[in-house]
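Note that this complex is displayed minus one protein chain, with the remaining chains in position.
As written, the chains take the letters A and B, and residue 1 is the first residue of each chain.
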């Protein structure tokens, strides 16, 4: 099979009928990551910045497990509750990404699963 | 031309300026599918589960018309009104997908066109 499913214990186990990521022909498609810890502990009571760091950590763990790297991300989509969090998100994101600057869209949503404030998915080159 | 437009009567005719799907270099990009029936009849009065089944049926009909298959889906995005529908959606989706487990993001939205409760788009390998 030329399609690979990525599964790593460095990011939370999918709670539904999906894979953490799929890989095909040099590209990695990462599922939406909310700020659940890899051990399954929820963080919806934590402040926005902590949630953003955890969601990014999950995303980057899957990116690495899938044979890619932060600087090989091509497009990142960020789903955010309340656009007022944009500056805080951009700051945390810049710290996590460093020199990596994929194309990005920040998309406001009315709510997220479990009351989270941020979810992130991505396409990366391997 | 190395870009192909997919058109099938097994899914509703696009209501706007877009194709049901485009194909390029081994990948299929499927447009957002709402639960309109292939004959154009609207289903916005039906319960959430019926809407989810119709949207998935439309998506999978286009996937097949585009020379792909459910198990070759790479990433699925689900736009959902009211995240409380998440468990019902995941159940209907698991029934429709079986062993297929593409990466996925469920993205809450405040509303959808025509008052629908769910819309789905995807990227698949052919």
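To be clear about the criterion, a residue touches a chain if its C-beta (ideal position, glycine included) is under 8 Å from a C-beta of that chain, and two chains touch if they have at least 3 such contacts.
Predicted model, so just to flag it, every value in this text is computed and none were measured.
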Which of B:10, B:95 or B:111 touches the missing chain? It is B:111
Using the definition of touch stated at the top, determine which of B:11, B:30 or B:83 touches the missing chain. B:30
Name every residue on subunit A in touch with the hidden partner chain. 26-27, 71-72, 74-76, 83, 86, 90, 93-94, 97, 101-110, 123, 125
Can you name the residues of subunit B that touch the chain not displayed here? 2-3, 5, 14, 16-22, 24-25, 27, 29-32, 77, 79, 107, 109-113, 119, 121, 123
